[in-house]
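Note that one protein chain of the assembly has been removed; the remaining protein chains are unaltered in position.
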Amino acid sequence: MSSVSKYFSGLFTGIKSLLFGMSVTWKELWTKKVTRQYPENRDTLVISDRWRSELTMPHDENNEHACTACGICEMNCPNGTIKVISQMIETEDGKKKKILDKYQWDLGMCTFCNLCVLTCPSDAIKFENTFENAVFNREKLKQQLNHEGSKLRDKKKEPLAPKAE
Amino acid sequence: MILNYSQPLEVTNLTSWLDAALRSSLPEFWVLLIEFVLVGVAFLAAYAVIALILIYAERKITAFFQARFGPNRVGKWGLLQSVADMVKILLKEIVKINRSDRFLFFAAPFFMIVASMATFGAIAFGKGLHAIDFNIGVLYVTAVSSLGIIGVLLAGWSSNNKYSMIGAMRSGAQFVSYELSAGFALMTIVVLAGTMQFSTMIEGQRYCWNLFNGHISSLIAFIIYLISGHAETNRGPFDLPEAESELTAGYHTEYSGLQFGFYYLAEYLNMFIIASIATAVFLGGYMPIQVKGWVAFNGIMEYIPSYIWFFGKTAVLIFLSLWVRWSFPRLRIDQLLNLEWKYLLPINLVNIVLMVILVLSGLTLTDLLPGWF
Amino acid sequence: MELKNVNIKGIPTAEFNDNEYLENYIKELEANGVNVVLGKIDEFINWGRSNSIWPLIYATSCCGIEFMATAAAHNDIARFGMEVTRNSPRQADLMIVAGTMVHKMAPLIKRVYDQMAEPKYVLAMGACAISGGPFVNSYHVVNGVDQIIPVDVYVPGCPPRPESLFYGLMQLQRKIKVEQFLGNKQR
Amino acid sequence: MQPILKQTNIFIYMSSLSLFLTVFLTGISLVVAGLGIAILLAPKSFNLQKGEPYECGIPTHGTSWMQFKAGYYLYAILYLMFDVETIFLFPWATIVRDLGYTGLYSILFFIVILGLGLAYAWKKNVLKWN
Partner (left out) sequence: MENIKKLILNTVKDAVIEEKQKLTVTVDYTKLHLLAKTLRDNAELPFDTLVFLTGMDRGEELGVNYLLCSSKDLSKEIVLKTGTTDRENPLLYSVTDLFETANYNEREVFALFGIRFINNPDMRKFFLNGDWNGFPFRKDYDANPELNPLNLESKDIIDIAPRIMEIDGKLVESTVNIFEEDDYIINIGPQHPSTHGVMHFRTSLDGEIVKKIDVHSGYIHRGIEKLSETLTYPQILHFTDRLDYLSANINRHGLCMAVEKAAEIEVPERAQYIRTIMDELNRMDSHLLAWACQTNDLGATTAFIYGMREREIILDIFEKTCGGRLIINQNVVGGVMFDIYDDFQKDVKSFIIYMCDKLKEYDRFFSHNVIALGRMIGIGNLSKEDAINYAVTGPAGRGSGWSCDIRKHIPYALYDKVEFNEVIRTEGDSYARYLNRLDEIEQSLHIIEQLIDNIPEGDICAKTKAIIRLPEGEFYSRVEACRGEFGVFIESRGDKFPYRLKFRSPSMALVSAMPLICKNEKISDFIGIGGSMDYVIPDIDR
């Protein structure tokens, strides 16, 4: 007899559990949808300032940056994403000085670990939250961060932007 | 021929006018031939359009169940999404599979489509919109719809793929089980209605749907039919032959391009077919809601064309099936067989006897309350 | 076909990256010349194909989880009509390579790619798939999936956020839209 | 059945059988036409691995065809039993109203025997899938 009652109680608890499940989906059918509609919401989309998806080197209006080409970022990068190519020049007072020639960075290789920005002694680079970077060509991802003809900023001036912290 | 002015929106008006026009100018044979071709074209169009609408509807409704929006970038509200899919899939390469059973592999989609098309033909879409109306309609539908499973079985068997093979085995077990339940559930209603012809059955439900007429017994049969019908269409939670998370794509793993498209199409069409048969058998088909004695009300209801009634009722059942599909996890093969052989089948056997007793001892609603219905 | 006619809802053409690649691509394709009728039909076909990209997710690591987030409610890839993820390569149009490719996996991805039905596309998602990413110096890692199969779109990030992936998918839609389906003689 | 329906239904002139043929041919022509367009227009390509079976990217081991397990056959036999019954029962179901209780008793015997058969199979653990 017990097996018969088990049969029916099993049937009814089963049906009850299924109906409970359906009640949840029914409720969700009418709740507000949570979808953020990119790209339709491109104007209103807020990405956190701290989000890292592109390394940049801020230049001021005189086309000057703060990079001294010391190479600490290159040294700290775990997988060789950054290449600082410097050249030696002679200043007016006859001293030899290292200045930045090319600051190359491979977006397609970067892991956004933030070590370069953390260790940069002169706050010359920072991460931006511009995330629209997809391209058709792998070479396009290898970028040069310093602008053409840019110079090192005079140290006495305040840095353009404080570090993201 | 007198046009029926009380129902100006019926398609019957158009068809009978067409028929009359053709007959006045052409001999009998040509009229019939043209009409057959027209019927074929109409079915082709209806088949495609309904499938496209259903695919769109399912994707949208699924999304709403899942707190998202679903397709909304192709056309207004994503309405053209399934059209885009169709264009894409039509022009996709069809891959030839090595060491497969070429003939069966090629034939399987035919079974699938022809089976669903043949069942599709037996659906009463509206007054006069009813092609195949055998006097053994219910039996015919049961028989023809089961052909589709052969398509699944063949696809799985012929693909030379192990996932497909397991899918085929599962579909075999599933089919032999649920075919029975569906048949018995329909039989219960045949007892009640006293006919197997769909048109007669629908007309008989003018004032009282079979669902209400046989009350307890009908309700049980209705639920069992929905479950087993749902299972026959291989849709979740009964999608074992496909079982994405287990068998990658199950029986149609090796099908590409349009051959796969046919399976995709037939899946949705079968869902529609099951819902529309349930509508015809249990919910009065294309009959509007009518109450004896309420002449004005009946008039208004009659004014709404019969196909609207049909599609409305079917849509409710389709929604129900989607709701179930997106609420539950997939059954395991032994759960599936348990459900059939230990629950549905014994209940069905008892239910059919119960229905006979109800009918014979005058306990159906029409017998109990003769003035009302 | 001109690039400015390639329309993607939500983002104007001028604001897309790498437009010059597409312009060159169009020039290259149009070198044979296409008649107007075929061009118009092509436009319709490409509209269909670009809006119905069914992806196969070749997910090996972290980026696969970001794809799952992309498919989930907050971002909802279904809006693009791409939620029909196919697990069988026969039915997929786009292979999203999400994660590191290693030597042991290389023959497998090649095989799955070979088994896909034409037309097919590949999207490399994340630093690992593009170049080997953090593991670029490892003995067992392939430095970029483009060494194994041709890649159409690169989506950088580690892992890229869902919006980045959407952006990459829209780039792919643009690429499909400028293609010639019937007009291409070397088909 | 209402006479008005008979009058307005054009299909009354055609026999259901020829309509069935029409629908049947429609189904076939749909597949043929579709596949025709696809084969004609769709791009084709060839490589050595394309036709190989897909098994998560690994070459298949041995043949794919396997024997169906005995469990399936047991279900198939049970199914056969009940399916034959369905065919017998459908005509009975149509006219059970006219037959009255006699009809019920005569067929009840039949149903009970089948039910007992199912119960027996259940007891013998045939229904336990493994």
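For clarity, chains are labelled A, B, C and D in written order, and residue numbers in each chain start from 1.
Operating definition for what follows: contacts are C-beta pairs under 8 Å (C-beta built on N, C-alpha and C of every residue); 3 or more make two chains touch, one makes a residue touch a chain.
Worth saying up front: this structure is predicted, and the values here are computed from it rather than measured.
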| item | value |
| --- | --- |
| Visible chains in contact with the missing one | A, B, C, D |
| Identified contact with the non-displayed chain, of B:A67, B:I136 or B:I289 | B:A67 |
| Chain C residues that touch the omitted chain in the full complex | 57-62, 64-66, 68-69, 71-74, 85, 87, 99-100, 102-112, 134-135, 137-142, 147-148, 158-159, 161 |
| Those residues of chain A which, in the complete complex, touch the missing chain | 13-14, 17-18, 20-21, 23-25, 28, 34, 47-48, 50-52, 76, 78, 111-115, 118, 127, 129, 165 |
| Interface with the undisplayed chain - residues on chain B | 65-68, 162-163, 166, 169-170, 236-237, 239-240, 243-246, 248, 326-335 |
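Here is the rule we go by: only the chains that are shown with their structure count from here on.
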| item | value |
| --- | --- |
| Distance from chain C to chain A - Cα centre to Cα centre, in angstrom | 22 |
| Distance between chain centroids, defined by C-alpha means - chain B, chain C (Å) | 38 |
| Chain A-chain B separation of Cα centroids, rounded to whole Å | 51 |
| Contacts with two or more other chains, residues of chain D listed in rising order | 41-45, 50, 52, 54, 56 |
| Residue list for chain B, restricted to those that touch at least two other chains | 66-69, 72, 91-95, 248, 253-254, 257, 342 |
| Chain A to chain B touching residues, read off their complex | 7, 11, 18, 21-22, 24-26, 28-29, 31, 33-35, 37 |
| Residue ranges of chain C touching chain D (in the complex, touch as defined) | 88-90, 108-112, 114-115, 118-119, 182, 187 |
| Contacting residues of chain C [partner chain A, same complex] | 8-11, 17-18, 21-22, 25, 73-76, 79, 127, 130-137, 144, 146, 151-158, 160-164, 166-168, 170-171, 175 |
